[in-house]
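Every protein chain but one is kept in place in this view of the complex.
Chain nomenclature is as follows: A and B, assigned in order of appearance, with residue numbering initiated at 1 for each chain independently.
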Amino acid sequence: MRVALFLTCVNDTLYPETGRAVVKLLTRLGVEVDFPMAQTCCGQAHYNTGYRHEAEPLARHFSDVFEEYEAIVTPSGSCGAMVRELYPRMGERARAEGRGEALAATLAPVVPKTYELTEFLVDVLAVTDVGAYYPHTVTYHPTCHGLRGLGLGDRPRRLLQAVGGLELVELPGADECCGFGGTFALKNPDVSAAMGADKVRNAESTGAQVLCAADNSCLMHIGGTMTRLRTGMRPVHIAEILASTEREPAR
Amino acid sequence: MSGTFVGMPAFPEAAREAVADPTLRGNLRHATHTIRAKRAAAVAEMSDWVELREAGRRIKDHTLRRLDRYLVQLEEAVTAAGGTVHWAADADEANRIVTRLVKETGESEVVKVKSMATQEIGLNEALEAEGIRAYETDLAELIVQLGRDRPSHILVPAIHRNRGEIRDIFRAEMGEWGRPAPEGLTDTPAELAEAARLHLREKFLRAKVGISGANFMVAETGTLVVVESEGNGRMCLTLPETLISVVGIEKIVPTWRDLEVFLQTLPRSSTAERMNPYTSTWTGTRDGDAGEGDGPRTFHLVLLDNGRTDTLADEVGRQALRCIRCSACLNVCPVYERAGGHAYGSVYPGPIGAILSPQLRGTGSEIDASLPYASSLCGACYEVCPVAIDIPEVLVHLRERVVEGGLVTREGNKVVLKPARGHAAERAAMRAARWAFSRPGALRAGQRLASRTRALHPRTLPGPGRAWSAARDLPAVPAEPFRDWWQRTNGGTTEEGTAK
Partner (left out) sequence: MSSRELILGRVRRALADVPPDDTPYEDAAPRGYLREHGARGAEETVALLAEHLADYRAIVHRCGESELPSLLARLLAEREAATVLVPTGLDETWLAESDVTRVADRAESDAHELDAVDSVVTACAVAVAETGTIVLDAGPDQGRRRITLVPDHHICVVRAPDQVVSSVPLALERLDPGRPLTWISGPSATSDIELDRVEGVHGPRTLEVILVG
C-alpha cells in the first residue's frame, strides 16, 4: 500500500523527529511511505481564527498534492480533523455563498482517505502491537480534536498498552483540554496558561516520566509549560514511542 | 461590582483577573467538577440518549423553520385559555409592557421566578426606575441580588460564591430587604437554604404579582412550562393574582408530546437529576376551561424578540436558538472554569453565551467582538449539548464575522458589517502565511532560515510574542526541517548522517 505522509507544517518545521518516526514505523509495518514535497499547510489555523476564505486556497492546494494517493496519514489529530470534518464544511459554505460546487468537488476526494496515524494503524492496518519497545512510565493525554473531532477512542491507548516495557498510567482529567487551541493560546494567554498548568500538574501527579499525545501542537504548549514549571517530565509524540524498538530505542 | 454589564472590558482582560483569583478559581473548580461526573452518570442511565438528543435537535429545528406559524398558533391557544399575549421587539418594549402591566394592578412589588429573559432585558432595573421593587426568589438569584452582584452562571447564578461568602452576604444584607438572617447563621448549605426560606416566605405570602419566564411554550395547547427545584417557582406561579411571563420567541415546541423529549433531557443535563423537584405547567388562567379556580386570575405572556430574529437570519448561527438553557456546556467548559461567568459580560456566560451574546447584541462592542475567541475549540460543549448545538462551528463562524465583516441582520434590517478594528496585523500575518503556504519553496526558505539562525533564538519573546512566552518556553528549532532530511536521505533509505 502506498500512502502519503501528511506531516503538517508544524511538524515539518519544528518536529522533524516525529516525521522520521512515522516513516520508520510505517516502513517497519510494510507500508510504502511517500512524502509529497509540495505539501504545506492544511489551513487549520486560518480557518479556526476566522479566515476561512484565506484557508480555501490552502485546502485546494492540499487536495492537489494528495488526491492521487490511496491513503493520507497524518500524525496530528487536529490537522486530520481539519481535513475530515472541516473541508466538507468549507465546501458547504462556499455553496451557500452561491459559489457553486467547485470547492466541495475539489476537496471531496481527500476527505475519506485521510487518517490520523493511530486510526490508520488500528483501522486500516489492523494492528495494535506494532512491535515497539519503550521502557518508560507514560501517561497519555487525548487531544481534543482527536478525541471529540475524529473519535479516536481507545485506539492510542490500545497501541500504547501493547508496547514492550511501557507502563501506562492514568492521567487525571485526561479528556480536559490542555489550553493550546491554536491562536487561543495567544488571544487568551492567561486562561490558556492556567489550563496548561493544570494539565501539567495532573500529569506530574501520575509520577510518569513521559506525557504522550498524538498531536505536537498541544505537546508544544504542554512541553513549554513543563519546562517553565521545571517538572522534569517530557512530552513525546506517540509516533516516536511506537517507532522505538529494542534495537533502535528512541533517544 | 456593579449590577450591569455595560462597558465590560474584552474577555481576555476580564478573564485575567479571574484566573488570578484563587478563591474564585477554587469555587468554580469545585462546583463544575461536582456536577460533571453527576451529569455523566445521569445521562449514562439513558440507553437512548443519542436518539433523544437527535429528536430534541430536530424538533427545535422544525419549530424554528416555521416559527411564524407556531407563534400565531401559540397566541391563539393562550388567548383562548384566557391569557393575554403581548409582543416585544426589544428589551425596552418588553420592560415598558411589564411595567405598565404591574402598574395597572396597583402594586409596587413583584416576586420573580428565576428567568434568563428578564435578566437579559434588565427588567429589575427598569421596574426599580418606576418605583416597583422586584424580589428575586431563586436562592442563587437572591444571593446575587443581596450581594449587588452579577449572575455568573445560567443555572446557578451565584456559582462564583462559596458557602462562607453566601453566609456573609445573608448576614449583612437580608435585613435591608426584609426578614434578617437568623442569629448565629452558619455556612452549612441546609442552614443557608433555611434562611432563604424564612426570608422569602413573607414575600410569597403577600405577593399579588408574579413574574416568570418559561422553559417551554406548547403551541398547540398554549401551555407554559417552568422547570425548577426549590418551589419558589410554584410560589410565584400559583399564589399571586396576576402572572406575567416574559419568554423568548424561540422557546416554542409544537405539541404537548414534544415535552416527552425535553423533560427527559433537560433535568439530566442541567442539575444531573433524573427529574428536577418541581415542574409546573399551566394553560391560561384559573378561569380557563380546566383551571378549576386554581392559580392567577390574570395571565400575561410577553413574547420577546430582542435579537432573536436577527439570530434566526444567520444560517449557521441560528442553531443557537435551539438552546434550552441547561448550562451543561458551562459546566464542562475548561475556559469557563478558569475565567468565570462575569468575564463573558452577559447574562449568558460560557460557551453558549459566547455564541448567543454576539448574535443577540451584535459584535459592535469590544466584549462582544472578543467572545467568539473565548474558546480553545475543544468541543466538550458540543458533546454534552442535549440539542446538539455545534458551538465550535458557530464560534468559528462568528470569528469570521469579526475579522471579515459582511452581511448581517440587525433589528430586522440587512446591514454590511465592516471588519472589526484591531485585527489588521493578524489579517496581514494570515495573508502572508497563506502566501507562503501556497508556495512550498517559500515555506522551505523560511524553515531553512529558522534552522540556520536557531542558535540565536531566545527562549522568550518580546512584544506580542510574550503572550506565548510569559508562561511557556518556546520549542527549540531543529537543525533541519523534515523535508530536508527526507530529501537528503532519500526518504530515510540512505545513511542518515547529520544535518549540515
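In this section, a contact is a pair of C-beta atoms (placed from the backbone, for glycine too) under 8 Å apart; a residue touches a chain by one contact, two chains touch by 3 or more.
On a predicted model such as this, the values are computed, not experimentally measured, just so you know.
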| item | value |
| --- | --- |
| Chain not shown, its touching partners among those shown | B |
| Sole contact to the chain not displayed, among B:G122, B:G210 or B:G295 | B:G295 |
| Selected residue (touches chain absent from view) among B:E104, B:E125 or B:E260 | B:E260 |
| Which residue of B:A15, B:V43 or B:I59 touches the chain not shown here | B:I59 |
| Contact with the hidden chain (one of B:I35, B:M116 or B:L301) | B:I35 |
| Absent-chain interface as seen on subunit B, which is shown | 27, 30-32, 34-35, 45-48, 51-52, 54-55, 58-59, 62, 65, 67-68, 71-72, 81, 87-89, 93, 137-140, 143, 155-156, 158-159, 162-163, 166, 189-190, 192-194, 196-197, 200-201, 204-206, 218, 221, 223, 229-232, 234-235, 237-239, 249, 254-261, 263-264, 267, 271, 273-283, 288-295, 303, 305, 309-310, 312-313, 315, 318, 331, 409, 412 |
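Keep in mind that, in the parts below, only the chains that are shown with their structure count from here on.
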| item | value |
| --- | --- |
| Mean-CA-position distance for subunit B and subunit A (Å) | 32 |
| Residues of subunit B touching subunit A in the complex | 11-12, 15-16, 19-20, 25, 315-316, 334-335, 338-339, 372-380, 382-383, 393, 396, 398-404, 426-427, 430-431, 433-434, 436-440, 443, 447, 450, 464, 467-468, 470-475, 477-478, 480-483, 485-487, 491-492 |
| Residue numbers on subunit A that touch subunit B, as the complex places them | 7, 9, 11-17, 19-20, 23-24, 27, 33-35, 37-41, 43, 45-55, 57-58, 61, 89, 93, 96, 144-145, 148-149, 175-177, 179-197, 220-221, 223-225, 227-228 |
